[in-house]
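Apart from one protein chain that is not included, each protein chain of the complex appears where it belongs.
Which chain is which? They are A and B, in the order written, and residues in each are numbered from 1.
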Amino acid sequence: MAEMWINMGPQHPMTHGLWNLRVKIDGETITEAEPVVGYLHRGWEKLTEHRMYPQIIPMADRLCYGASMSWSHLYCLTAEKLMDIECPERAKYIRTIVLEAQRIGSHLMWLAALGTDLGSYTIFLYPMRERELFLDLMQNLCGARMTYNYPRIGGVRNDVPANFERDFTRVLNHFEKKLKDYEALCDESTIFRMRTEGVGMLTPEDAKNLGVTGPNLRGSGVDYDIRRDDPYDAYPDIDFNVCTRDGCDAFSRYRVRIDEMYESCDIIRQAIKKMPEGPHRLKPPRNAPKGKSAWAHVEDPRGEGLMYIIGNGDDKPYRLKVRSPIFVTVSASPVMLKGYKVADVPSIMGSVDMCLGETDR
Amino acid sequence: MAEPKKSRKSPKPKLIMARPMAVVGRETFRTSRGLNRPVTVLYPWERLVIPDGYRGRPALVMDKCIGCHICEKICPTGCIELIEVELPNKGKVERPQVNLGRCMICGYCAEYCPKNAMIMAPEYELAAYSRQDLIYDPFKLQYEDRPGLAVDIFEIKPSEIGMGSKGKSIKTAPPGMRDVPALEDKKCISCSKCEKVCPAEAVTMIEVGKNEKGRPIKRPKFDEALCVACEQCVDNCPKDALSMKEVK
Partner (left out) sequence: MADLYTFIMGIATWLMGLIGGLFDWLTLHGVGDWFRSPGPIAFVTVFLVALVVFIVGFLVSITLIWEERKVLGRLMDRRGTQVGVLGLFQNFADGLKAFIKEIIIPTEVDVWAYNAAPIILIGASALLMGLIPMSDSWTLANINGGLLLVFAIFSVAPLAILVGGWASNNKYTIMGGMRAAAQLISYEVPLLLSLAGVVILVGSFNLGDIVHFQEANTWLIIPQFIGFMVFMVAAIAEVERIPFDLPEAEAELVEGWMTEYGGMRFGLILLSEYIRGFVACSIAVLLFLGGWSGPSFIWPEIWFIVKIFIVFFVWIWVRGALVRVTTKQILSLGWTRLMPLALINLAIAIGLRMFGVI
């Protein structure tokens, strides 16, 4: 058969979100790939130019609805840098706990999506069942299950509820046993390893040159984690390991995320123990000085997220720019796909953890 | 800080598929044996328990609302509009109308309402058959008030950092927690518009003298205990003589 271009998407059961992956195939081998994004563009950055600073927080939740606390927290960090305020200690610890719980929730959703891509609905339903536990924890804390609207400029919305420590400890103990189940279903299954080992190779040089960050970078052996290298919130006081793997293939990226879930459980336990008493919210100023700009970056579950804000003298920003990690990784996908078969596309793109909300904004 | 430890070992497969089959088999027998049930909730015959503080739809406690427009200003999607309704004991007043089709259930209206008149009701079955049905006028928006449904803001001021204070509620605290309007004396023309539009009756016009024509010069005096920082006076002053002064 001659070479032909195939459109995988935009309406497709595999793609997690609304994007188009055009691959040029020769029989079953991929020779070129071209991702086409932009179907979900909502004009987010323009909308924020007409909203007051507190009003942008629930909008930032909707940037990536799978890891929403991470993005509204990033916006609050940026705005706090712009207005030169620092949130109280207790708020920093609460934010850390909630961010790590969000990281576990996001990685569980990634694992569920990887399961459907590979054809096993069991690997879809077991992580979703555990994710319900974390969503229930968040529901007790702030009242919503998905788009939380919880961080505020200057702290967090409300203090922790009663039984916070007891609930978290129970959930984490239950969850660590279930992580062993996921390892049994995925790691210890020869067929899963056959599907993911040796596909989607991304060398460290390519990853660094293309700007890939997060678990995709650490799966290629590069040791870079913003929580350790440029810490924010309560991370300077917490002991944790940065998980890297040297395989450079889809299996290493999968394994890095499982390791990160174990580490997040440790981080949450340490943070709960070390949390000080005190206030949880600081009153922010209404206006930001004109012409002043600030930026902040965090370790989003998918990579390095960064926001850059310019103040306008009144209570609305002049410009707010978002750097999304998956937008950069999608442009690295042709490098990962070339030379493999069409049947490998779900395992490769599944191991990258696409989230279209933040790509298209 | 972190010290590099050995990364976790990844378990190896045995017998091609022994472990996945064992895990899955154990789950099958666990969910079918005896009184164990699967984790499915048979909605709508069974429902989950709603926790406290759950954010359902916005709701209005009609008696407490003063029509201060704060919820209209703070709503990120602009779905709240204050419309004129006729109430039995108060006459023609402005009360909020929420377009639930636009609402993103962020909870800001409940959080910033100074009288706790807007609350988040734990209702989540909100489907309707047309877009018109989704616009809840103030009477449809009502909900029975219960303790625990109101949202409050506990803040500390920047001057209180490190003093050991736990934060005071800005809704019920004594004055000094909320921003107050400040007057620029040169621009004021004594029109008393601010006294008329204030929903909390916190502005009184004080006579400070007489001008050359013999008419009284009045300046507004703001009662910090009653003022809810709704900025109605600031928005409606014809000469832009008022601005909000932030507390530090």
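Operating definition for what follows: a contact is a pair of C-beta atoms (placed from the backbone, for glycine too) under 8 Å apart; a residue touches a chain by one contact, two chains touch by 3 or more.
All values reported here derive from a predicted model rather than from experimental measurement.
Though it is not drawn, the left-out chain touches A, B in the full complex.
Interface note: of A:N20, A:T116 or A:N312, the residue touching the hidden chain in the full complex is A:T116. In the complete complex, the hidden chain is touched by one of B:M17, B:L87 or B:C188, namely B:M17.
Contact with the chain that does not appear here is found for just one residue of A:L185, A:L210, A:A271 or A:A296, A:L185. Residue positions on chain A in contact with the hidden chain: 4, 6, 8, 12-14, 28, 115-123, 125-126, 129, 185, 189, 191-192, 194-195, 341-346, in rising order. Chain B residues in contact with the hidden partner, per the touch definition given at the top, are 17, 20-21, 23-25, 27-28, 31-32, 38-40, 42.
Operating definition for what follows: only the chains that are shown with their structure count from here on.
Between chain A and chain B the centroid-to-centroid distance comes to 28 Å (mean Cα coordinates, whole Å).
On the side of chain B, the complex with chain A involves touching residues 1-5, 7-8, 10-14, 16-20, 22-24, 39, 51-55, 74-76, 104-108, 111, 120, 151, 153-158, 160-161, 164-167, 179, 244, 246-247. Contact residues of chain A toward chain B in the complex are 51-52, 54-56, 58-59, 62, 85, 88, 122, 129, 132, 136, 139-140, 142-144, 147, 149, 154-155, 157-159, 161, 181, 183-185, 187-191, 193, 228, 236, 239-245, 255, 258-259, 262, 277-283, 285-286.
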